[in-house]
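Chains shown are a subset, placed as in the full complex.
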Amino acid sequence: MSHVIVTDPPRADLVDVDTLAELGVATVHEAMGRVGLGGPELRPSQQGARIAGTAVTVLSWPGDNLMIHAAIEQCRPGDMLVVTTTSDSTDGMFGELFATALQRRGVRGVVTTSGIRDLAELRAMNFPAWSAAVHSQGTVKASAGSVNVPVTLGRVVVRPGDVIVADDDGVLCVPRSEVSTAIAASKARLHKEEAAREAFRKGELGLDRYGLRPVLADLGVEYVAAETYYGG
Amino acid sequence: MSHVIVTDPPRADLVDVDTLAELGVATVHEAMGRVGLGGPELRPSQQGARIAGTAVTVLSWPGDNLMIHAAIEQCRPGDMLVVTTTSDSTDGMFGELFATALQRRGVRGVVTTSGIRDLAELRAMNFPAWSAAVHSQGTVKASAGSVNVPVTLGRVVVRPGDVIVADDDGVLCVPRSEVSTAIAASKARLHKEEAAREAFRKGELGLDRYGLRPVLADLGVEYVAAETYYGG
Amino acid sequence: MSHVIVTDPPRADLVDVDTLAELGVATVHEAMGRVGLGGPELRPSQQGARIAGTAVTVLSWPGDNLMIHAAIEQCRPGDMLVVTTTSDSTDGMFGELFATALQRRGVRGVVTTSGIRDLAELRAMNFPAWSAAVHSQGTVKASAGSVNVPVTLGRVVVRPGDVIVADDDGVLCVPRSEVSTAIAASKARLHKEEAAREAFRKGELGLDRYGLRPVLADLGVEYVAAETYYGG
């Protein structure tokens, strides 16, 4: 593997990015066909944040933040930094000094499979982070890595310029080439969900709304009175 | 295993259920003889909720929410939905559309060994959830399962109609047949705790209050001055 | 192993302890040479607490809180209780009754590798706790252990009288003999960080500030335009 810093990757359009932020992780994930999620270990630093940005990706050696420094120079307004390591690590690779530099450049947040620190300061700055750990463990600047190469967040591959959507429910990657389709499908889903919400508020059952009674019957699921099942 | 939806299980009395909610998980657990807890992986969706309800149980295939739809029809005011899967899963089986339908039916909350999503919406609705994961991963409606059969939450077996108590400390199951005993024992404990709290506020030591000095002596625990133990 | 309760260990000076609290976990950890942290599994019971205290250490049998009772008598104002077990446990060894007794004695908080309970009450009392689990599981008072012997929090050894610093970022131990050095180094670091913060706010890059461009070059990291790297 040669180590590279890839410059000026094309990004998704920021108008689309903002639309995806409003739609939120769960809705866009469903609309895309239930793909694109980072794992459940990625938790937010603060409640209630719902943002999206274009990915600048970092692949670092564990315990080493050198490549984050290199990545910051590649960031533009509307970006979101995605930091991964070549093997498992919980070190606190990201903290408020990086956040300060990123906020100056218009970056909206960070996602990392490693750890973050300076949690109180990040909250005070309103710079949201999603991470697999909170840990103060400091890092060095000694080993090579890459910027803007494809990286993985759990099962999803993130490429630079892809859209990262993140909220209380976790982190989603929308590939740049699928942004328009994702938005259209999400809006359609939103309408469907709103109709379902209204129906459920009025007492309709999913069993009826989605035609699930025959599914249950076909699967051999039987209704039994409790007094029969558990005895008199 | 035949798959069944058991209807109309007898429930614990809601007056008792509300009493147990006030008593809280830790107190009732202690009073019952230190049994009945779900595991520490079950964490609440929002701080400060303390509720109880009668269990409607769901046993689902992993990645499949069909049986939750079937379970909703079985719910009554005062119930609490308990969703488990036949093998480990972190999928987001439960979200705000289900919560909407359940809230309409007077259901008070949900507990799941799987994942939840729409966290912001669940908080806004004030519909509390206890889960082992927060994850947006969507599910299908393709495989059979059961409703109102006995299920396990960690080491505890939950039967339909049992009381589920849940708060910031986790989730507790009080078997329907033990509700009266549990309430009586919890109230007695509450008085004992209040007396202890007062004594501790005044400076009494647990060593004296609970007669533990002879216990330490019998176990051979010795007092040693630091300068003796660690050297001068 | 003989079981002992070591009395009157010398403590770090409380003026220094308070200074370390203000400096916070991440800064002092870095200033000490990136050592002294408990693991990322130690999470706080409430957001925003930042405290420090002198360690009173407890080594308990799993599922047994006898030695916490013994430890309370050894506590003084400014202390912090550090509770570990001889093998892994998530039991709720610590709750509000212990907190009441400790608060009466001027103890500032608790750190445990085991579980805590009464989370709502601990928050209401403003008695912060850092723990590896929240679990209501009750404990007995039957087995011997020790007080004020050296214990481990993750990779760090804590001795009685050492300073425990704890905040949203986790838990740090500053050995009593290193307190002055740690404070001096932390203050120096604070100034360096403030200067970096200012520089980053103005748009300077870490690459330039820390002289990292030649490091990248030496490591063979190359800059490549996206259209070259990913194709036209």
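Just so it is clear, A, B and C label the chains in written order, and each chain counts residues from 1 on its own.
Following the convention adopted for this analysis, a contact is a pair of C-beta atoms (placed from the backbone, for glycine too) under 8 Å apart; a residue touches a chain by one contact, two chains touch by 3 or more.
Quick caveat, the model's predicted, so the values are computed rather than measured.
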Total subunits of the complete complex, with 3 given? 6
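Simple rule for what comes next: only the chains that are shown with their structure count from here on.
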Overlaying chain A on chain B by their Cα positions calls for a rotation, in degrees to the nearest 5, of 120
Given the complex, residues on chain A that touch chain B span 25-26, 29-30, 34, 37, 39-40, 43, 47-48, 50, 167-170, 172, 193, 196-197, 200-203, 205-207, 210, 212, 215-216, 219-227, 229-230
Going by the contact rule set out above, which residues of chain A touch chain C in the complex? 2-10, 66, 69-70, 72-73, 90, 92, 95-98, 100-101, 104-105, 115, 117-120, 123, 133-138, 141-146, 148-149, 160
